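Handing you a structure now.
Every protein chain of the complex appears in place save one, which is left out.
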Amino acid sequence: MSAAPLAPLSLADVARVVGGTLVGDGARVLRGISTLDRAGEDELTFLSSARYAKELLASNAGAVLVTPDLAEAPGRCGNRVVVAKPHEAMLKLLPQFYRMPERPFVGVHPTAVVAPDAVVDPDACIEAFVVVKPGARIGKGSWIGPHCLVGEGVTVGADCRLVNQVTLYPGSALGDRVILHAGVRIGSDGYGYVFQGGTHQKIPHVGRCVLGNDIEIGANSTVDRGSLDATMIGDGTKIDNLVHIGHNCRVGRLVLMMAGVAIAGSVRVEDGVVIAGQVGIAGHVTIGTRATLAAQAGVIGDVPAGETWGGYPARPHKDVLRGYAAMKRLPELLKRIDRLLGREPGA
Amino acid sequence: MSAAPLAPLSLADVARVVGGTLVGDGARVLRGISTLDRAGEDELTFLSSARYAKELLASNAGAVLVTPDLAEAPGRCGNRVVVAKPHEAMLKLLPQFYRMPERPFVGVHPTAVVAPDAVVDPDACIEAFVVVKPGARIGKGSWIGPHCLVGEGVTVGADCRLVNQVTLYPGSALGDRVILHAGVRIGSDGYGYVFQGGTHQKIPHVGRCVLGNDIEIGANSTVDRGSLDATMIGDGTKIDNLVHIGHNCRVGRLVLMMAGVAIAGSVRVEDGVVIAGQVGIAGHVTIGTRATLAAQAGVIGDVPAGETWGGYPARPHKDVLRGYAAMKRLPELLKRIDRLLGREPGA
Partner (left out) sequence: MSAAPLAPLSLADVARVVGGTLVGDGARVLRGISTLDRAGEDELTFLSSARYAKELLASNAGAVLVTPDLAEAPGRCGNRVVVAKPHEAMLKLLPQFYRMPERPFVGVHPTAVVAPDAVVDPDACIEAFVVVKPGARIGKGSWIGPHCLVGEGVTVGADCRLVNQVTLYPGSALGDRVILHAGVRIGSDGYGYVFQGGTHQKIPHVGRCVLGNDIEIGANSTVDRGSLDATMIGDGTKIDNLVHIGHNCRVGRLVLMMAGVAIAGSVRVEDGVVIAGQVGIAGHVTIGTRATLAAQAGVIGDVPAGETWGGYPARPHKDVLRGYAAMKRLPELLKRIDRLLGREPGA
């Protein structure tokens, strides 16, 4: 998360770190990683598909990670490291070139307000202006950024990170290695009312909000607590910014949700589902294992496992595509029909 | 909002609290309330419709609230309390089983920064790291959670609750019993610019943002202040998470808005309107009393009172349904037409 550079590496160092074959000047000094079109003479870049080979021609990069089949691809930059998977090699190199975000200290900042009976692991980091309520537990290695609220009876596992201004409502529970970005709200009351006596009476929400391990949730997203049951999110699920997940939802493992998704209450999202941006899902439906929902889909019924659905109301994506194609032809068609029917006796 | 359980109740206690008829073991000890499929032997559940009678068969619940006509419905659990409205009885029991959210103290936390001329009722609760600006007034029984900002000249009525990290911009006004969840922003500047001298010049927003009584607004929602006039929200209106309401809007009483709704400026939403998730409404239109907008509708003109509209551009829902049905038939139809026109001389 920090772009602060560390010490430079030579190209020979790079080849060694990624276990690749050096071509060209091993003494070449590199200070960072960039894209093909933007890399400068002291930067490394990568080429993982012949599709971008043309960009290599014009690249000013100091060195390039390439696949074996592109080792000889023409380009002004002759300094190369040949590896099977340049993109993965690049990920491995990032922590060599850039300082990864790390905790500024271990312990509790003097301005934080921590309830006497909260249990904060001595190895946790609690930053300035954090509030930790009674009965909360925060695990080893976790990092609670400035201005977060850890509500009553909340449990935060080990090695979690709450970046800034995160709210954990009472009774929420996080597993280990959970990352919550700035402004995430976990366990807010669900949207539930009963119309009684001429007004909408609030249904008290006594369910919890339970997150597994290795979850990441993007800035300003919200996950409501359950009404009676818990809202649950499974291990390894990754959620983008400004996403809403309603009360009582059960989201499985390794699910991906892009920005702007809104999921109503009591929805079941099974393992490995992929939900593209701005999709909406109505209450009480099930999205089957490994299904994919196309951007802006409006889902009002169950989606079978493994299928790709889109449109509103959502239906199989191939039907959506056929519909769009037909729609395009429609104005022309109407003219032809009018002509035809004009000729047709009695039409 | 807290799932912390209180003392257990016997089934006889339950029958007494809800004024129902006891069937079975009145000494049965119950520690909580859950759904039919999840309730355990020490939990109460409820059955309010014959539709779920099958779930009762397999339920492990310790006792069930049932309607008179379902009093004898088959199920392994014979401990029952018969009442006219099980769902309402359940709501009445929630505060018996679970501790409802309550203020941790009365008064002003020592870390809060309160302007000398702000008027905070002695019975209000101002939590840690709250900022209250000059001229603000906070009423009796109100609860301002950690890290909230109560801007200059803001008035907060009685028994309000600002959960955490709520922003009230200067001049905003809340009635009584208003609940604002974490990250709600009230009275932010509206989106208004005049293109002058080659740039977008900001229109200063001097209007206010005025909320009535008994309003609830979900996490990370935003309501802009008016430009000249006020933005207003009426009594008893309930708004979900991540909703946007633009400048100068007039939202009536008892309106419901689900997550992800975005309303542009100067829109009039009359009493009792229901707006489903991710609906968008263009500026300066009126949504008539008790109209309903279906999920993801894109409204670009007035909607008559009492009608249900959907689609983009929004139109009466029955037209939307007819359109979808026709769309579905379209690809087949095109084939038939092509065949037909192929035969038609001169087509």
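Note that the chains take the letters A and B in the order they are written out, and that residue 1 is the start of every chain.
Here is the rule we use: a contact is a pair of C-beta atoms (placed from the backbone, for glycine too) under 8 Å apart; a residue touches a chain by one contact, two chains touch by 3 or more.
All of these numbers come straight from a predicted model, not from anything done at the bench.
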Exercise. Out of B:Gly62, B:Pro170 or B:Gly310, which touches the unshown chain?
Worked result: B:Pro170
Seminar exercise, completed: From A:Ala12, A:Val29 or A:Ala182, the answer for touching the chain not displayed is A:Ala182
Problem set entry | Contact with the hidden chain (one of A:Val163, A:Val223, A:Val251 or A:Val299) | A:Val163
Exercise. Where the complex has a chain not shown, which of A:Ala124, A:Met258, A:Ala282 or A:Val303 is the residue touching it?
Worked result: A:Met258
Problem set entry | Residues of subunit B in contact with the chain not shown | 111, 113, 129, 131, 133, 147, 149, 152-153, 165, 167, 169-171, 183, 185, 188-189, 191, 193-194, 196, 199-208, 220, 222, 224-225, 228-229, 242, 244, 246, 260, 262, 264, 278, 280, 282, 296, 298, 300, 312-313, 319, 322-323, 325-327, 329-330, 333, 336-337, 339-340
Seminar exercise, completed: Omitted-chain footprint on subunit A covers residues 1-4, 33-35, 38, 87-88, 91, 94-95, 97-98, 100-101, 104, 109, 111, 127-129, 145-147, 163-165, 179, 181-183, 214, 216, 218-220, 236, 238, 240-242, 254, 256, 258-260, 277-278, 295-296, 311, 324, 327-328, 330-331, 333-334, 337, 340-341, 344, 347
